[in-house]
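The complex is shown incomplete by one protein chain, all other protein chains being positioned as in the whole.
Labels A and B are assigned to the chains in the order they are written; within every chain, residues are numbered from 1.
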Amino acid sequence: MKHLLSAQDLTQNDIIALLDMADHMAEINTRPVPKVPALRGKTVVSVFFEDSTRTRLSFETAAKRLSADTMTFSASTSSLNKGESLRDTIETLSAMRVDAFVVRHKSSGVPLQITEWTDASVINAGDGWHQHPTQALTDAFTITRSFGTPHTLEGRTIAIVGDVLHSRVARSNIAVLTKLGAKVVLVGPSTLIPIQAQQWPVEILHSLDEVVAEVDVVYMLRMQRERMETAFVPSLGEYTARFGLTPDRVSRMLAHALVMHPGPMNRGIDMVVDPAQVSGSRILQQVTNGIPVRMAVLFTLLGSGGSTALATGADL
Amino acid sequence: MKHLLSAQDLTQNDIIALLDMADHMAEINTRPVPKVPALRGKTVVSVFFEDSTRTRLSFETAAKRLSADTMTFSASTSSLNKGESLRDTIETLSAMRVDAFVVRHKSSGVPLQITEWTDASVINAGDGWHQHPTQALTDAFTITRSFGTPHTLEGRTIAIVGDVLHSRVARSNIAVLTKLGAKVVLVGPSTLIPIQAQQWPVEILHSLDEVVAEVDVVYMLRMQRERMETAFVPSLGEYTARFGLTPDRVSRMLAHALVMHPGPMNRGIDMVVDPAQVSGSRILQQVTNGIPVRMAVLFTLLGSGGSTALATGADL
Partner (left out) sequence: MKHLLSAQDLTQNDIIALLDMADHMAEINTRPVPKVPALRGKTVVSVFFEDSTRTRLSFETAAKRLSADTMTFSASTSSLNKGESLRDTIETLSAMRVDAFVVRHKSSGVPLQITEWTDASVINAGDGWHQHPTQALTDAFTITRSFGTPHTLEGRTIAIVGDVLHSRVARSNIAVLTKLGAKVVLVGPSTLIPIQAQQWPVEILHSLDEVVAEVDVVYMLRMQRERMETAFVPSLGEYTARFGLTPDRVSRMLAHALVMHPGPMNRGIDMVVDPAQVSGSRILQQVTNGIPVRMAVLFTLLGSGGSTALATGADL
């Protein structure tokens, strides 16, 4: 594995190997000094064309815990402002001997395109509506650890709720969760479920109430206020009434069921309940788990002897 | 001690212990390689909602000299722009296993509020008009070392001059300096001395000339031009005439007296004299001392066995 561009490229075995590695990394994170020299001398560059403090800090923390050097390329202060092409920018950075690019861009496919311009590994940290594979791996890791079933989701049903149409998180999660054996139900207004979802290995529903009492995980997506302007939903109030996670809906969930959200939450719209009041909430655990999962991805792509370590779980 | 939110929370013994520790840190800073592994594996995150290069770099340098990892959360490029609440932002960062937040915010009380949302230590790096405790510790450290009296200010008189009303530096310094035994005189126009200062353990004067020849330290505050618009002073010229530090006033100071300023200076307004021409100026020394003092604060809050090291001054 050289790049991580899409959750759809991963086989079930790839996913299990990454989650096994993430277990090992999670143990490292509990040590008094949560650092290992595994990637000493490697350089990881964050190239973020869209703001994302959460994801960028998660990757940087992961890289630092593996002793890699990190640098941030911010599009707003770069030569891109002087008219330099994206290709020239990437080739220039690459010529400084970068080992991995962590890329976020508002256009789908940019991370894939970047692989043609560099010998470095490329990790997709979110591209348009397309993919955000490390989020999906983090979510799968969080669910299987919560249920104590490493690393399978056989027999589990997961509802992904809200604006599926614009969500790279949803697309990535469908790929990872179904490959681990889960049944996925998409829940949202028909305007926010993509037409091609008919061909996906999912069930589609238009009412959260229909499913909230039966699923093992309620995975809430972020509902962006700006969607209102383009009339995907008649009003935010109506959206929240049908698809928001309210205390009442939480009370009808199964006793063991989990609540998840990729963040940032839009309180009062997608999340009406305060997650701190929900015992099944794993929303902060998702953030915590993002670090060992991204450590596992970085080590798998950049570590020498990565595959051996994956197979044996040997000490780093 | 878990947090450092206000100089008013510190006892005389706390202050002396921190300054003793800062002595030790100052020695480390004179070494050829001014670094110790005391906080290896700890993560310190700067969360600055107001710009402050000076304070942020001072904390980051302090953290790096103790071998901590540092990260910067910049409010301007964060999910706060997407409508995420401050609480969700802090909880999210905290879930990545942060050991300390260094917080600056334009509203008083934000650092205290943040302590309710995280298990990490919180250090107030300036909140509104309220407090800036590490500046006050730095200033006390600078004065006592200048006078060779570690760490007491018994018998010393310190004039704090200018816009006390809007100054968190003044409020923090009053707490620290008086606890070390100093007499503090506030000097400024009555519009810029808060009414409640009548209850503080200070003397209040409205003329710098009255006191400049008698005090051990003249501590100049920054006079912000924007105060003019809100009519706190009739004109900047008049303000400078009565409260600016001019060469003439410097010439009337006691031979051993010090000139201090927290920076950034407003030359020609608060500082009319060039500090480079004033032998008693400790303005750059304040910047230098900010690093060992902040190292002492970080180590006291985050170091294992901190209290022992404080007591014995043992090698790190």
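In the analysis below, contacts are C-beta pairs under 8 Å (C-beta built on N, C-alpha and C of every residue); 3 or more make two chains touch, one makes a residue touch a chain.
Because the structure is predicted, anything quoted here is derived from the model rather than measured.
Set against the missing chain, the residues B:Gly162, B:Gly244, B:Gly290 or B:Gly303 yield one that touches it, B:Gly290.
When the whole complex is considered, the residue among A:Ile15, A:Ile28, A:Leu57 or A:Leu93 that touches the unshown chain is A:Leu93.
For chain B, the residues touching the chain absent from view are 29, 31-35, 51-54, 57-58, 60-61, 64, 74, 224-225, 263-267, 284-285, 287-288, 290-291. Panel shows chain A; residues 40-41, 43, 69, 71, 73-74, 77-79, 81-85, 88-89, 91-97, 304 of it touch the chain omitted from the view.
Keep in mind that, in the parts below, only the chains that are shown with their structure count from here on.
In the CA-based superposition of chain A onto chain B, the rotation angle is 120 degrees, rounded to steps of 5. If you average the CA atoms of chain A and of chain B, the two centres end up 41 Å from each other.
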